[in-house]
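All protein chains but one are shown at their positions in the complex.
The chains carry the letters A, B, C and D, assigned in the order they are written, with residues numbered from 1 in each.
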Amino acid sequence: MKIGVFICHCGSNIAGTVDVAKVAEMAKSLPEVAFASDTMYACSEPGQEGIINAIKEKGLDGAVVASCTPRMHGPTFMRTVARAGLNPYMFEMANIREHVSWIGKDKEANTAKALDLVRMAVAKLARNKPLFAKSFAINKRVLVLGGGVAGIQAALDCADGGLEVVLVEKTTTIGGKMAKLDKTFPTVDCSCCILGPKMVDVAQHPNITLYASAEVDEINGYVGNFQVKVRKKPTYVDWKLCTGCGACLEKCPSKKSPDLFNEFVGTTTAINIPFPQAIPKKASIDAGSCIKFKTGKCGVCAKVCPVKAINYEMEPEIVTEEVGAVIAATGYDLMDWTVYEQYGGGRYKDVITSLQYERLLSASGPTGGHIKRPSDGKEPKTVVFIQCVGSRDKSVGRPYCSGFCCMYTAKQAILTKDHIPDSESYVFYMDIRAPGKMYDEFTRRAMEEYGAKYVRGRVSMVYPSGGRYVVRGVDTLAGTQVEVEADLVVLAVGAEGAAGAAHLAEKLRISYDSYGFYMESHPKLKPVETNTAGVYVAGCVQGPKDIPTSVAQGSAAAAKVLALFSKDQLQSDPQVSSVDLKRCVGCMKCAMTCPFGAIKEQEVRGEIKAQVIETMCQGCGLCTATCPQGAIQLQHFTDNQILAEINTLLESELEETQG
Amino acid sequence: MSKELRIIGFLCNWCSYGGADTAGVGRFTQPTDLRIVRLPCSGRIDPLFVLKTLTGGADGVLVSGCHPRDCHYSEGNFYARRRLEMVKRFLPVIGIDPGRFEYTWVSASEGQRWQTVVRGFTEQVHALGPIQRFGKDAAAMAAQLAASHA
Amino acid sequence: MPILDELKAAIAKRLPELDVVIGWGKGFDALHHTPVFITSEADLDKLVLGPLSVQNLATYLTRYPKTKKIGVVVKGCDSRSVVQLLQEKLINRENVVVFGFPCEGVVDLEKVKRAFEDQGMEAARVSEASFQGDRCTLTSGGKAGSLPMADLWADKCNRCQYHDAVISDEFVGQRLERKAEDAYADVAAFEAKPLAERQAFWQEQMSRCIRCYACRNACPLCVCRDQCIAQTREPNWVSQRTGVEEKFMFQMIHASHLAGRCTECGECERACPVGIPILLLKRKNNKEILELFDYRAGIDPEAKPPLLAFKVEEEKINERGW
Amino acid sequence: MTTLRYAYYPGCSGLGTSKEYDMSTRAVCEALGMELIDIPDWNCCGSSPAHTVDDRLAGALSARNLVQAGDIEGVDAIITPCPSCLANLKTSRHRLQKPEFRAEVNKLLERPVHGDILPVKSVLQVIVEDVGMEELRYRVRNPLKDMSIAPYYGCIMNRPPKIMEFDSQENPMALDNILEALGATVAPFNLKVECCGASFGVARRDIVERLSGKLLNLAAENKAQAMVTACPLCQMNLDARQNQINVANSTNHVMPIFYFTQLIGLALGFSQSQMGLEKLVVSPRELLAGAAG
Partner (left out) sequence: MSAKYLAQGDLSAWLGALAQGRRVLVPVRENGAVVFRPYGPGTKPVLTRQADSPPKESVFPSTERLMEFSYSKDAENLGKVALDIKETVNAPATVVFGGRPCDARGFTVFDRVYDTKTIRDPYYAERRASTLFVTLACDTPETTCFCNSVGSSPVDADGSDVLLTPVDGGWLVEAVSERGKALLDAPALKDATAAAQDQAKAAKEAAEAAMPPAWDAAPAAAKLLEKFDDMGFWDDVSAKCISCGACTYLCPTCYCFTVTDERSGMKGERIRTWDTCMSFQFTLEASGHNPRPTKAHRLKNRVGHKFSYYPDIHKGPIACCGCGRCIKLCPVSVDIREIVRLAMELPTATAGKP
């Protein structure tokens, strides 16, 4: 083999602390090296031309560039050697900048280390093989998981772009958390009024198939070709027939059913349409509270239904959908704030969450938009808002800021004053986080125009006393303890990944953090991609964020899918595992550990052998480390390639001891 | 620090190699002993690489991957954790100080942590000194011990 | 009915449905049993059972196609290998019939050799040997000598926790229900030696190795065999040289590949023609596996080998401690 | 029932101001099948003076007791009724797990600390965990019917949680459950773990009057007829200082303050004098007469 070595000065970035010329000179003596030189900027236009010319003139069949990290310019130089007519995988990089020149000033040691890194790269390259990407067809349909505002936006953008969209929503209506909000900050416009039209668009869009009251059971396949099993949970109402007339709701005798949509503030009927603008506007039965399900008697709804849509025998139904990409937009849930025993741990009726308060404020809520205490229905005159309940609190394992609470608390303080002009609001806060257009101005308005009393400090305890609640906290600015007697206490509870998010992430084979939020591919540069090709995230599934950001991410994810689908064929990464059939003994330990289900059994002349599904293999190499006989090898990182790097280092050690 | 020793690092591409890059970008000075082998994932590390490297004459081996739960491939480092812990615990029985091998997790953003890891490990290996190699070194040692027992 | 007769009856009963039953028969001298392969009722006469039935016959199970119907007689320790093979789906449960019996233990022939040597007798020249109760009587070169069995049991038998097969389709005799403690004292004692002494120990022991791979091929769980990673160049883990470095590398490969799988039948060490105590390496791993994962291989066919599994939060691995 | 054996640390107040707590503890434990063996030649736990001055001294004082307890055979734990003693013993034990601290402390001790140290628990904890509510309920002879009692735990019984390792530090339930088992009505009381003012009673009485006053007010407001506590200092502030509090806050509380062991004893059938009820400043006689009638 004829290898060319190119040592980059990177101006003085490398040459300042590495004797670049010496490295190039010494590289000439390495096995297989037929050409070595130093170059000022390897990545520059002339630098790349130099590499191409050397490859052509010297008849090289591989190149090592010693410069910066391969994470930076690896792809650049792979294209360079490809332009010179070589296979792009006949290339290796030695990282002599980030790993050498930038972390020490000892030029002698740096030079020796740089040469070692070059030596390793050469040894590995000598065992590289040309690899070729394969093309495969893609299914240009997209699955959107979650019908909150992020999912709605993503679905509409994809559908408008001409893609077929399958939207799966866990509850019986789309709308998500936004549909529960009364108003939105900082404009204080009606949440449902701006979301409603979008929800209707989803229902009416010819390219969108909506499965509400449905969840994903299983996802198989890979980018371009996923198979998804959607489980439609029984609603006991045939939605093809249901007109949403509401006759059943009126007659349902079971009126004490937990009201999920209203965050369990008040109760509702066992057969129910969550709210007037629900999409689909169809009734469904909560079997847990329905008298018919509990006792076998009743059946009133079936009797009054004008279209005979009620079906108590309904079974779950599995629908298989084939898609080429997935957008996860399953949102968030509030953390379980009852760990805060000092706030009553859920025992005090008038200590409620911010989301419950939204329902109390909302005209479509259980109180018709009148703020009433859950305990006695009285109008509160003093409302205390406690921020950061389950945010920025290591003691309950929630060290992060949930981001939007400061803003909605200000909004709620404003709305409280609007609803009850003679009321007083107190807000206990740690810091006001209001970075956003018109955001800080908004919190100022809450304080200055609406007279909300902001107290900077934590609340140490809340306890009932004489029909009211004593809220004891500290005012860190005044340096005193404060006690406020409140009629209602609203907790700004922090956000965490939606219930079941972790489970779904595992089905999607993407990572999630310990709070259930999904990991994006890069925190800055790839905010809606995940590390699994073809799977994208949008909205709070990735972390707490407000409505505009969620909508932006929905659109961003849609744009990514549209870009992906702009090609008819995708190229697979050829750095995948490959089985040496002669040597495989069929023990299938590789398949047991493969995180991607990319290895299956096959029968070759009556013997069981492993087979890699190349499009599913992500190239982690776990199978290679697992296979006892080394019969399955991750291409480009084979045992022999890695051993060559190790042996090269140990050899140089050996020579030193001998010399 | 005394004369450079031979320390070989196996780093996953997505987190720790990136972390080492971040350390470089941040100019976090480190000892020069370490040579890094880049791998896609800590799960790619066959424990035999560690054993082969140490018995082959390396003075120290350092493995670093993504923090558990942060694996680019979801599960690679979970398997690696068990296997690497086993290999670390295995070393004493073959007469190699377990302090010559460490495995840890460094994310792509933890440049400073990478510096701490490299400094700490290099120091640890230097405290142990050059390794006794199987073959010549150990044969001499065996002879010496036999003589002292006789 | 003596256990051997019971065993013969049990095998006779199942033989019609089986291609072969593997048991032990008399070997080349009074101190050796050897595997026998029973295919007909006439073969049953060859069957013997006792403290010389040292071989772990489970090693043959994976040498047949999975579709063959095989019976195998197992000691307690051997049965764990069967369980492990089942666990790894390397054999088909429905095609294997396991014959278990209460195993009192087997002798370590190396101990027999040494103990009688101390009495001036050569085990290699044995003409008669008997194992009655708690004594072993040997005649060699015209001389007779006797030793307590307690001195001759294999180490694995002295620490045995599974005298009765953990899995069996036919179990003959009364279960012993005995259980010794095994705190891996041997491993601890070895590790108490200075580091350099431990390395020198292996250096010396491995210098004797002839690289015959008897350890590997006797192992019931080394199923790669012909495709062993130690004997290829793709990948090329071990060079063709026969230095201690290379030979020991193979032992590390063997120990690594058995981590969490080894059932401690001790066949590797017993098979070694030059007496290298390689079981120690595997026991070391088993000790750690037990400590880390509270797991013993070859007990539960439904379990997953711990190194082919993980927990998101590992209770006993404190890798962040460093 | 097998006998439960414990090394017992009475603490100094058990010999003085809270003699009735010690008395009732011993009687009740015996009745519940618990054997208490006094730690031979025990000394001060270190309490507030030592640990405000020198943590090694505080550690050593407690450590000596822990070492002495090690001489008692056949016990699995050291128990003490007093939360303050408990906190000191537990903190010392916790710190002694660190070799450096242990070495420092051992310099001060005639008999140094070696190896494992017996766990330290409160009498309350072992009654809840080792005896159990079921057993307690079963042994009740005279249920405390028609008595509404506020459970007051005090500030240090469950704090800091990492050291005390018992019950919730914000909303403990041990006394609630005991009261319920004894047949009493548990009065709603949300200042379970509030501070009573503790030893400020000596230097700044106004603080105790304010803090303990708030406790009495809330108990009264929630229709409690008495309060129960597990702490000698809390008991003293609420009981002995009740009059001072009333004067300072212009209130009229007549609120008996029981030790929980006294209530258990009464329910198990012990007499009022066996439980040392005459030692309480606010007499519970009227209340108990009413309840009995």
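Here, contacts are C-beta pairs under 8 Å (C-beta built on N, C-alpha and C of every residue); 3 or more make two chains touch, one makes a residue touch a chain.
Everything numeric here is computed off the predicted structure, so don't read it as measured data.
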Omitted chain - touching chains that are shown: A, C
Of C:Asn92, C:Thr139, C:Gln161 or C:Gln231, the residue in touch with the unshown chain: C:Gln231
Chain not shown: contacting residue from C:Glu41, C:Glu122 or C:Asp151: C:Glu122
Those residues of chain A which, in the complete complex, touch the missing chain: 2, 28-31, 33-36, 58-59, 582, 647-648, 651
Touch residues of chain C, complete complex, unshown partner: 25-30, 32-37, 45-46, 48, 55, 59-60, 110, 113-114, 122, 124-126, 141, 204-205, 208, 210-214, 216-218, 225-227, 231, 239-243, 267, 270-271, 273-277
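Keep in mind that, in the parts below, only the chains that are shown with their structure count from here on.
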CA centroid of chain A to CA centroid of chain B, Å: 33
Centroid distance [mean C-alpha coordinates] between chain C and chain B, Å: 34
Distance from chain C to chain A - Cα centre to Cα centre, in angstrom: 50
Per-residue overlap in chain A, given as positions that touch at least 2 other chains: 593, 626, 639, 643
Residues of chain A touching chain C in the complex: 580, 582-585, 587-589, 592-593, 626, 628-631, 633, 638-640, 643
Residues on chain B engaged by chain C in the complex (per definition of touch): 47-48, 51-52, 55-56, 68-69, 75, 78-79, 81-87, 89-90, 92-97, 102-105, 132-135, 138-139, 141-142, 144-146
Chain D to chain A touching residues, read off their complex: 168-171, 188, 190-191, 218, 221
